[in-house]
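Below: the structure, in structure tokens.
Heads up, one of the protein chains got dropped from this complex, but the rest are sitting where they should.
Chain nomenclature is as follows: A, B and C, assigned in order of appearance, with residue numbering initiated at 1 for each chain independently.
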Amino acid sequence: MTEPLIKIEDLSLGFTAKNGRQAPILRGLSLELAPGETLGIVGESGSGKSTVALAMMGYLKSGLTVFRGRAIFDGNDMFALPEKQRTRLRGSSIALIPQNAGQALTPTLKIGRQIDEALQLHTALSAGERSIKVLELLNRVRLPSPEDIAERYPHELSGGQQQRAAVAMALAGNAKALLLDEPTTGLDVTTQAHILEFLRSLAKELGVAMIYVSHDLGVIARVADRVAVMYAGMLVEEGPTRDVLREPNHPYTRGLLASIPRLGEPGILPSMPGVPPAVGSDLTACAFADRCPQVRSLCKDGIPALERRGNCRVRCPYAGEHAPEHLSTRRVPQVQHARALELQDVAVSYRRPGLLDRWLKKPEPAPTVDRAGFVLKKGETLGLVGESGSGKSTILRAIAGLAGTRKGGITLGDGESLNAPVAGRDRETLRRVQMIFQNADASLNPRQSIGEILMAPLKLYFGLKGAEAQARAEELLEAVRLPARYMSRFPRQLSGGEKQRVGVARAFAANPEVTLCDEVTSALDVSVQAAALALLTRLQRENGCSYIFVSHDLAVVRAVSDRVAVLYQGRICEIGPAEQVYAPPYHPYTQTLMGAVLEPDPDAAPVLLANDMSEMAPPATGCPFQRRCTKRIGPVCDTRTPLPQVLDAGHVIHCHIPAQHLQEAGERLEAELA
Amino acid sequence: ETLRIPHELGFGGAESMDPISPQRFYEAIQNVYSRLVRQGEDGRPSPDLALEWSATPDAKEWTFKLRPDVTFHNGNAFTAEDVAFSLMRTQSETIDSPTKGVMGIIDHVDVVDPLTVKVVLKDSHADFPLLTMDYRIKMLDAETCGGDLDVLCESGNGTGPFELVDLDALGTTTMKRFENYYGSKAGVENLELIAIADQDARVAALQAGQIDLVYSVSAEQVPLFANNPNFTVQSVPSGRWVGLVMNTQEAPFNDPRVRKAIRLSADRDALGKLVYGKGGYIVSCDHPVWTGDQYRKEIDCSRDVDGAKALLAEAGYANGLKVELFVSDISEGAVKLAEVLQNQAKDAGIEIELVPAPADGYWGDVWMKEAFFATGWSQRPADQILNEAYRSGAAWNETAWNSADFDAKLGAARSELDFGKRKELYGELQDELWETGGSFIPVHLNITRVLSSKIGGLPPVEGFSIRYEDVTKNGSGS
Amino acid sequence: MPSLILRRFGFAAFTIGFVSIVMFAAVEALPGNVCTSFLQRFAQGPRLERCIEQQGLERPAMVRYGDWVAGAVQGDFGYSLKKRKPINELIWERFRNTALLGGLAALLAIPFAIFLGIAAGVRRDRSLDLSLSGAAMLAMTIPEFVTATALIYVFAIVLQWFPAVTIVSPGAGFMQMLPNIVLPVLVLSAVLVAHIMRMMRASVIDVMASDYVQMARLKGVPERQIIWKHVVPNAMIPALNVIALTVAWLLAGVVVVEKVFNYPGLGTLMIQAIFDRDLPLVQAIALIFSVIYVGVNLAADLAALALDPRLRRKGH
Partner (left out) sequence: MLKLLATIASKPSGALGLGLTLFHLALALLAPWIAPFDPTAQNADTILLAPNASHLMGTDTLGRDVFSRVVYGGRLAIAVTFTAAVIATLWGGFAGIFFGTVGGRVDEYAMRVVDAFLSMPWLLFLLLIISIGGAGPLTIIPTLGFFYGVAVLRVVRGAAMQLAARDFVTAAKARGEALWPILSREMFPNLSDILLVEGAMRWSWMLLAFSSLSFLGFGATPPTPDWGLMVAQERGLLSTAPWGVFWPCLTLSSLIIGINLLADAVGKALGLDRATAVAV
């Protein structure tokens, strides 16, 4: 083995608590990275992934200090190095690509200028040479028309383009190592897949070493040679990607992998109970012991050591023992015949023409959502998927009566119209449709106790007060498996998963017929996500209510939905029973999405079809997907709105291409993915 | 050398160079024009443009012998014609000068020869030279003024020690030494009159060396300069007063009982002490004639709160009276005086609300416009002040005092040739003012003047007696 | 871009129009009218009639407002009741003086304050920051008339470096004004500096915590360059409007400062006009100040537009 480029030796760092105690964030971490190698770091939120990455550059966020250990880069102890030399190394030999490139680019400087700055610092090139080099770098990260991009400000680029520009900046100093801290989190699946492919090829081309931080095992599987799994600031397992993902040794890794939904095997997954220990807390036992299904008395005796097992290192004395099989449960469809909700040709637009526009007779912009129509049966779950900005939330908002003007009709099962906005609906109608929000944190009023939060709908819809309301609220908590003592707690005292349960309980307090779930799990860690999905499924079984389930994660949607609608630019491209939509024939857009899905499987490779450009507004006429479609058949795509092609079992595809051709193309993709 | 003196901007920029204009620019006319008779250091008449004067025994015709070889700033010769013109225009109906009431006694003026004039009075007046000593009875050039008795003459062409260079009432008015002055040539080359309305600002400017003197500072400001070698403090007993005026035609002051009640509520000695310091004042009983004047009448005006209350009750204000008083920082202690009276009158059930007014333009805008307001007068001889401020219809009759009886007595007093009887008549007038008048004159005060110690030739005399031509700066000049 | 700039100008015009309406309405709302409130006890007979005629009060309010605005646009603010002169004759000199005072104060204070704010923000919670912040707190809380009085005492009376009160002829040139405005400018600037510094400091601290500053550090950019290239322009953007508002609101302090230094500016004229109940004059001065303020805000808006590429996006 070659001399490692980066070597972290027994590194502990953290902050000093109020009482003077050392509160560690990283606990005795040791890692190595060889030149040209890619190491993936995974773990739940707060496990210290970003902190490790930054520590490799000798960088500490304010308030943190190193307690013990060293971080050696290329023979230099980064923390012992004088500030000046450390600054020189940063950006030249070791560079960071940030998570949110949009926020990491200085908004007032042009892209070219920012790259030039890095060049100026780390190379001896003249101004003229630098400007050529800037274009070269932009070209290398495959940004279209580099001259143009160099003259733009960060906000004038799309998310994916910003990410590429950040990479160009990182490459300016001829780095030997690149640190990537969740560079694709927050991007659309298609964009993410493109960026990942690009990074992979980059690593190969330049031979740089990469550290890739992510909480998404699917991403890690795609890019990393080796994986390090972190838990509570410690390494719990480390080894070659294939070994770790195929044969996880640590119960935590196993739990993690088990709770990730797969496209191929839809089902409700088991989840890990409990929460990780608080940051900086004193550990005297295995940090995972409380949540471990195989816990033994020995686990509580002390922190287990990291031991070598085959190609891997594992921090569990019982790693070799075979764990009980995690079983996923298949959802049993509860669909009844009666309708719960119907949308007919609904259009929603946020921008109402102003006085001036009307006076100037400006053409109205195409509505954000158009021709949306579907039927939701009682007890059914309809999944809505699509890239960011595709109008998923907008449809939910229209149903809930929160969105702007619209045409078409929305009716409840018994014909009750939902065309009026919230203010125009009566209590009873309002009660029948409820929403659950993406960000549990933001959806609970921090100044209200859980009890107050749950009693508000009870009072509003049922006029319940006092003890009665109290009792009902406790029942609701019980239903979402939270103890009654949580009634008097405030949201900040709850974990993310618990907060989401409260959000669910609040929606169910109204005893709704239709529940609108907007990305309810995307802010949660995978293990918590599994529990939330299980909860929703159970409640549906018990109450027989219907869901519209919005997510950009195709696997999750598949796991919980009876039927799925694929949305692009506010237009439905394809809708039908889940198993039909997830099988050929595909709408070209569905096919693009499917190809971009990343599974935590070292052998699965995405198939990139359309490019990853992001569109700001739907086209005025023709097929909404016309500009990115790889299978365009001619001008008809630009001018005529595709008619629905109804296939069997209510499977509808909006595309000019005959279903037969789509079927064939889809089968080719299946083959490629397999 | 330039002598810099402040002016109070009492007319807010409307200051006029015509000495008899109601808005006369005092500090300027003082130095540009000359009088027939000036006020000597002792306050008695002393020769100026007239070298000597005499009267017929009935004191009805006064002859003045003029100084020869006097020229105006523009080179015109000063003659008896100019005197006749200057004296007769004081009575113009259209100009309506504050001096009209006083000088109304003149019937006509005869030019005897170029250097002799005879002034013929309507009635006898034994003290007529005192009247001509008035700071506004200045000699103008009849030719420059176009000989029209009924128009203001603001040319600034006089015979005084300084000639006008630039008139700028709102800013700095500049003058230079008049080389052909008939008296001793001025001790400084230039004179600047600088507009500073605010008393505090004037004092600050003096402290900062921006001006050379302040005519009068209040008692508490004296320590700012005392024991400071850069300044000289002069204290001159005088008939000057700062007082309050009730308009006798306006409610509630049209009721003499109300006026008397307010007067009775004041403790004049305490007021004097509080406002002007110990010894800087002489208690006065609302009569404008000071102790230095031969016609002063001594009256008892001690405080009588019960009496005041009784009078108020009689006048229908048994439950107290509430009045507004307009004051400004016009003269030394004016605001404090109002505050002290406010405090004292409270005991008699009189609530005085102070309404602040700007000093800038006070005399044009507030004085004589409101019903109850502050005023300030320089020392004047008894006959002059009584005629100027209390004759009905007089321009500066600030109390709107309107009594035919009083007017008749005024006439009688000035024509009375016997001093004893004259004094008695003047005494009766003063009594009447105390009983029913509209003035509140608690004290006559010492003028406390502060000069830069660079200034010489300015003895501690009453303001009208100052001879600016004698003033020197830094030992320069004669 | 041009349309954005036009929009800002449009809003400025709207604001001035609105302010003028409010001011006009405030005066209309008073019991009686301009003449009766001016003449008070003498509001009767020919004097009242003459005043009403001169002010044109017999016309309906709408017409008078229109005339007032139309006149003001041409620099004609009507007729002062007290001074019996056209208002524009009264205010021009004084406007110049006030503009000199306020302009100089702003010109000196703003760059200085921004610099101090940056210094304090960059060295957050260190001794420099603590002493600057402490000094700012003092300067903000001590009333202007107190500062002015203290400065007069020290610099005019004890040291005699500068005049205590302003003594200049109305037409005085800049060099004549100069010694007179040193102290007033100092007083005005002290407050301005304090407020702007605090604001700038907060903004700098915000930006220092941003991802892009962290990124610049990790890129190896030296601290000095980070501050001037990455922090300052971005910290300026949010601070600009607040600075403009503060400058505008604080410049109202010229009234106090002018009063203390006896300075012949619009502030002292306004105080006098209020004492005189000369409402047309008060209105005119208040309107002029509003226009200045709106101008300051407009300038800040335009500066922000120049600094912030994000604002320049069309339709934003």
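Note that a residue touches a chain if its C-beta (ideal position, glycine included) is under 8 Å from a C-beta of that chain, and two chains touch if they have at least 3 such contacts.
Since we're looking at a predicted model, the values are computed, not measured.
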| item | value |
| --- | --- |
| Omitted chain's touching partners, listed by label | A, B, C |
| Full-complex contact with the absent chain, from A:L402, A:A617 or A:A649 | A:L402 |
| Options B:G43, B:P129, B:G158 or B:G277, residue touching the unrepresented chain | B:G277 |
| Option from B:L87, B:V340, B:A394 or B:A413 whose C-beta touches the chain left out | B:V340 |
| Touching residue (missing chain; options C:L39, C:I181, C:V256 or C:A304) | C:V256 |
| Positions on chain A where the hidden chain makes contact | 400-402, 422, 425, 427, 430, 434-435, 437-439, 442-448, 456-457, 460, 506, 510 |
| In chain B, positions touching the absent partner | 199-200, 203-204, 207, 220-221, 223-224, 270, 273-274, 277, 335-336, 338-340, 342-343, 353-354, 356 |
| Residues in chain C touching the chain absent from view | 11, 14-15, 18-19, 22-23, 26-27, 29-30, 37, 137-138, 140-146, 149-150, 152-153, 157-158, 195, 198-199, 201-203, 206, 238-239, 242, 245-246, 248-253, 255-256, 259, 270-271, 273-274, 277, 279, 282-283, 285-286, 289-290, 292-294, 297 |
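In the analysis below, only the chains that are shown with their structure count from here on.
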| item | value |
| --- | --- |
| Centrality ranking, top chain (CA atoms only) | C |
| Geometric centre distance via CA averages, chain C-chain A, whole Å | 51 |
| Chain centre separation in whole Å, for chain B relative to chain A (CA means) | 92 |
| In the complex, chain A residues that touch chain C | 54, 57, 59, 87-92, 95-96, 98, 100, 103-109, 117-118, 121-122, 153, 155-156, 166, 169, 173 |
| Footprint of chain A on chain C - complex, ascending | 210-212, 214-222, 225, 229-230, 233-234, 237, 307-310, 313 |
| Chain C partner contacts - residues on chain B that touch it in the complex | 12, 168, 170-172, 194-198, 201, 204-205, 207-211, 250, 356-358, 360-361, 365, 369-371 |
